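Sending over a structure as C-alpha cells; questions will come in a sec.
Only a single protein chain was left out; the remaining protein chains are all shown in position.
For clarity, chains are labelled A and B in written order, and residue numbers in each chain start from 1.
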Amino acid sequence: MSEPGMGNSVRRVGGPDRVTGAQRFTADVAVEDVLHVALVPLDCGRAKIEAIDTSAAVEIEGVIRIFTADDFPRPMPRFGPRFVDRPVIASGEAKYHGDPVAAVVGINKEAAIEGASAVRVEYQELPGVYTIDDALDRGAPLVVDPELRPSDDPLRSTNIRQKWEWGWGDVDSVAADLVVDETYEFPMVTHFSIEPHAFMAMPDDGGVAVWSSIQHPYLLQSTLSELLELPKSKVRVHAPDPGGGFGGKGFPKYEPLVASMALELGRPVRLVLTLEETFQAVRRSNARIRLRTGFARDGQLLYIDAVDDFLMGAYADIAPRVISKSTYFLAGPYKVAAARAVARALMSHTTPSTAFRGFGAPQVAWALESQMDAAARALDIDPVDIRLRNLAAPGEDIVPGDRPADGDWRQSLHIAAERVGWGEPLPPGRGRGIAVGIKASATAGASYCILRILHDGSVSLIAGTSDMGQGARTILTQLVSEHLGVPMERVSLVMGDTAVVPFDYSTSASRSTVFMGNAVVDACRRAIADLVERTARHHGVPIEDVFFTPGQVSVTKTAYTLPQALGVLFGNVPGEIIATGSERGEGSVDHPLGGAASFYEFSCTASEVEVDLETGDYELVKHITVADVGRAINPQHVEMQDEGAAVMGLGHTLMEHLILDDHGRIRNLGALDYRIPTFKDLPASMASVLVENGDGPGPGGAKGSGEGGLLATSPAIAAAITQATGVVIRDLPLTPERVWKAMHGGNDGVRDEETTEGKNSEGD
Amino acid sequence: MSTFDYRRPQSLGEMTELLGRDDAVVLAGGTDLLVGIRRHKVRPALVVDVKSVAEIGNQIDAEKRRLRIGGRVVMSQLTGNEHVDSHFPALGVAASVVGSVQIRNRATLAGNLCNASPAADTAPALLAYAATVTTSGPDGSRTLPVKEFFVGPGSTVLRHGEIVTEVELPIPTEKVGSGFARVTRRKGVDLASVSLVCALESSGRARFGFGAVGPTPLAAETTLDELADDDGWDRLLSITSPISDVRAGADYRRAMLEVHSRRALRAAHDQLEAAR
Partner (left out) sequence: MSQGERSVTLSVNGAPRTVSVTPSTTLLEMVRTKLELTGSKECCSEGECGACTVILDGEPVNSCLVLALEADGSSVTTIEGAGSGGMTRLQQSFLDAGAVQCGFCIPGMVMAATALLERVPRPTAGEVREGLSGNLCRCGGYARICEAVLEAAGTGGADV
C-alpha cells in the first residue's frame, strides 16, 4: 500500500514493467506477419531525383514492393502542423540529407535492407542552403517554391518563411551608460532518444490502425484522417509509451507513408528508424542571435534590441511556433521598459527542426544571459546582483499586457547562489557562473478524461497524456487516489489509444500536470457529485445529508467505505459511476501567440568549473539547478526530470553539435561521433532544488516542469569558464578545443578586455 | 546486414585455408567488423571466427624475458593483469579505455592492431614498449616489430590469408617509467583525438608512441638530453602530421600533442624517481 497524497514521492506507475523488460515500446508490439520497411535516402544534401531504378531490388528474395513518389497521387499529398509542406515521400527533389526517395517493403528487416541497398537512384546534386548565412543570402536557391506560398507574402522570394516583430516602448530613444552589442550562435543538435522512432500500420475496420512512438496521438489522428480521407472514427492511433520524446516525437513524420503503404498492400507494415535516421529526421533549430542591450551604470537593463535568426529545416514542422514563442519573450524573466525583436524563421535544406525540450528558450537564454554577464563584467557588478536588479517580481510585467511574472524568481536565484557557494574564494583555474531561464507554457489547448468508479470501488482513469518518462501515469494516479481515497494499486490508467481514450491536445510544453491534472480533478469532483446525488436518492434523504470524504461516504449517521457505499447503491443491479472531466484553455485570437501562457517555467542554474589552462579541458565541479514548480505532486518525479534536463543541457553545452559538410551531409551521423553525456560526464557534485510556493494554476498550486533544467546551462557554464580563463565564448558547444582556441586568440571568442565598451550613447 | 557465410574453424590450418578464400575476413571480437559491415564499408562473403582456433591463444603468459599475449586475448584481460601492470602499465591503461566494459569483453588486442585505425588505442603503448607481432599464413609464420606492422589508415602488412597469432613485449631488465595521455571530446567513452605513451628508461632514452596524429600510429625515440635542446620537442614531434576531422582540428591536435607529451614524460620521469 502506498501513500498517495500530493507531495509524496510514490513509486512510478509502470516502473516494474520497465525494470523487468516487460514494457512494450512500439518496436516491441507483436503483430502477425508484419512487413518491414527500409528507407532509401541519398548520399547528398539537396538533389534532383532523375530516375529511380528498382529492377535489381525487386528481384531480391523477400522484397515485396518498392514505393516511390510515383505510387502516390499528384499533386503529392502533404502535411505539417504549421504549413502543409511535407510530402508523404520525397517527390522530384530530395530536400535534405536523409530525405527518403523510396521505401522498400520486405518480408523481414534483412530483406528490406538488402532491397534498399539495391535501389539505384540517378540524381543530380543541386546547390543547397545549409547555413544561416546561406539562407539570408538573396542569391541563394529557394527551399520553398514561391508558388506554394501565398501571393501576398512579401517574403515569398526569400528563404525567410516567417518573420515577427515584437516589442514595446521606444528602443531608439533610450540613452544608456553602457551598450553591449554581441552576436551568439547556438548549434544544430538532435534529440537522440534512446528509442528510435517506430511506426506500424494496418488496415482496420474499414479504416486504419496505426502504432507510433508519437507524443501527440490526437494530432497524428487528425493528420492521417485528412491525408487518407478517412473520418477520425476510422483512424485508430495506438501510442505505446515513448522511450523518450523530448519533442522529437511530437509531430507526424513517417506515419502517413507507413499507413499509405499498409492500406495499399492490405497488410501490416512496420518501420523502425535506425539511430542515424533519427538524426536525419529531427533536430533543434540552430540560431544566431544578435543583441544590443543598453544598461544604466547601476546595472539596470534599459533596453533590448534583438535580431533572432533561427534556421529551420526543409519542412517547417512546428519550428515556426518554436521561434515565435521563444523570441516573443525577448526580455526573458526581466522587466525592461523598451524592447524590440525581429525574429526570422529561415528555411534550409537540412533535417527538419521541430520541438525540442525548451522550445527555443535555451537559444534565447544563451544569448540574453551571456549578455547580462558581459554587462556585469563591464560595469563591475556581481552577476547575481545584476540579475536581482532586473528580475521581475511577482505581478510585474515581463511582456507588457501579457501574463506577468508568476513566481518569486529572486528566491530561486538566491538559493542557487547559496548552494554553489557564490562569493567564496576561488583557487586559480576555477570559475563560477549563474544564469536564469524562462519558458512559457501552453497558451491554449484542451484535455479530456473519463473516470469510472467500478462496482467494487476500484477505478479506471482513461486519459490521453503520453508517459514518455516524465511520470504522467504516476501523478494522474496520485491525483485520483488522493481525491477519491482509493489506494494507488486499485487505480488503473488507460492511455494511448484514440479509439478508447478521449481527446488530449498534446503532451508538450510541460502542460500535462496542469491541463490533464485539472481535467482529472474535475472528473473526480463530478464523479463524487454524481455518487452523492445517487446515494441520496437511493437512501431517500436530502443531498445535504450525504457527505463524501476521500474513501468514505456518510449518509446521515452511517459511514460507509467507498466500496460499501457502491455495494449498497448497486445492490440489486450492478453499475458504476462514470464522469468526464475537462480543462480547456481557449486562448485568444487577439494575442500574438494565440493566448497567454498558463504559467511560466523558471529555472536558475549555477555552476563551478575547473579549467586546465594548458589544454582547455575542464571539470564540472558543481552544478546546481533550481526549479520554481509551484507544487511538486511527486517530488521524486520532479527532481528526476529536473536533473535529467540539467544533464541534457550539459549535452548541448559541452559536446553536442551536428556537423555538416559542404554538401549538406551530416558528417557525425550516429552514436560514434555525436556525443551525448554519459555517466562519466556528470559533474562531481550535482543537485536539483525545487521551490514550491503553491503559485501555479494546476492541482495544489502546481506548475509544470521538466524543461527548466536545460534553459540556462550554457550561459552558466560559459560564465564560469570566463571567470576561470578570462575568455568569452559566444558559440557552442564549449568543447575543450573551443576553450583552448579562445585562450589562444582563436576567432571563436576574444579576451575579455576586448569585448564591450562603455558608451554614452544616443540611440546608436 | 548483407548476407555472408560464417565458419568457425577448430585449427590454424583450417583457418588459413578459409582465409585464403575470396572476400573472407577474420571475426575476433566483432566490435570493429560488425560495425564495418553494417556501414557497408566491408562486404565479406565469408566471416571466419577465430575463437575456436586452438593454436591462437587466449592467455597472457610471462616467460623468460617476454610477455606473450595470445591473439584471442581481449582488452578486459589486460587490465589488472599483474604482468601488464608491473612492466607495461600504459598498456593496461590503454586497454581500459577502449570503449566500454561491454566492448572490452569482446575486443581483442590483436584485432585492435589489425583494424589499424590511426587512433588504435593500444598501438601507442605497444610502440613505446617495442612490442612485436607474430603472424601465421599460407607462407608460414613471421615476427615483426609493431612499428613495421602499419601501412596506412585501416591497412597493415598482413597478406591474404595471414592472421595475427600473438603479440609479444620484451620485459625490460631495468625499471621503465611510463606516461599515458589521451585527448577526447567528452569524459565518457570516446575515440581519441590524440593519444600517446611515453616509456622512459633510466638511461634517459625515451620511446614514444603516438595515435590519431598521422595516417598510422607512430613511433619515435629520443633522449632526455635531446629534448633539452631548443628544438628537441619539435624534432620528436616532426614525424606526426595531425589533420582536422570531425573529432578535432589540426592546430589543437598539434598543441595537445606537445602539452601531453611533456606531461607524459614528466609522469614517466616521476615514476622512475619514485622507484629509486
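Annotations
Criterion: a residue touches a chain if its C-beta (ideal position, glycine included) is under 8 Å from a C-beta of that chain, and two chains touch if they have at least 3 such contacts.
Here the structure is a predicted model, which means the values were calculated and not measured.
The residue touching the chain not shown here, chosen from A:G7, A:P187, A:G244 or A:P487, is A:G244. Between the chain not shown and the residues A:V143, A:M468 or A:I577, the one that touches is A:M468. The missing chain, though absent from the display, is touched by one residue of A:A645, A:A702 or A:A719; that residue is A:A645. Of the listed positions B:L19, B:V93, B:L169 or B:V189, the one in contact with the omitted chain in the full complex is B:V189.
Contacts to the hidden chain, counted on chain A, fall at residues 9, 11-12, 14-25, 27-28, 30, 61, 108-110, 191-196, 241-246, 272, 274-275, 468-471, 636-637, 639-641, 643-648, 670-672, 676-680, 682, 685-686. Considering the complete assembly, chain B touches the hidden chain via residues 1-6, 8, 27, 29-31, 34-35, 37-38, 47, 49, 51, 76, 99-103, 105-106, 188-189.
In the analysis below, only the chains that are shown with their structure count from here on.
Centre-to-centre spacing of chain A and chain B amounts to 43 Å, using the average Cα coordinate of each chain.
The touching residues of chain B, counted against chain A in their complex, run 1-3, 35, 40, 183, 185-191, 193, 246-249, 251-252, 255-256, 259-260.
Within the complex formed with chain B, the chain A residues making contact are 110, 113-114, 117, 614-615, 617, 654-655, 659, 667-668, 672-673, 675, 677-681, 735-737, 740-741, 744.
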